[in-house]
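Only one protein chain is missing; all other protein chains are in place.
Moving on, here comes chain A:
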């Protein structure tokens, strides 16, 4: 049989992979065998973490809202604040609430005053 060289096929395939792992540390972005492994991991993690990203951000917003609610002291906690929000059938979601509280000094306390029951507000003011 004549000698058959594989040519550029393997190199082309590996070059496609190596663009996915650019910036990885050490051999993980340089050696073809580790590049192969790292692309598999990278793609797996990005697939899995697209779902996790949603969880993570919601968690962050909730923590931030909790922090501000406790500081404002109109409600005792995030849970009470959200409960009252739902009772008033507000459609504000946590993302918007947490961005309001960061960009605006009194935004969240204004919202809290709107949704709290009137007699509770008087109690707070008397304290």
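FYI, contacts are C-beta pairs under 8 Å (C-beta built on N, C-alpha and C of every residue); 3 or more make two chains touch, one makes a residue touch a chain; residues count from 1.
Heads up, the rule we're going with is that contacts and distances are computed from a predicted model.
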| item | value |
| --- | --- |
| Undisplayed chain, where the name is taken from the UniProt record, one of "Aldehyde dehydrogenase", "Origin recognition complex subunit 5", "MICOS complex subunit MIC60" or "Large ribosomal subunit protein uL13c" | "Large ribosomal subunit protein uL13c" |
| Residue among A:21, A:35, A:68 or A:85 touching the omitted chain | A:68 |
| Missing-partner contacts on chain A, residue numbers | 57, 60-61, 63-64, 67-68, 70-72, 95-96, 98-109 |
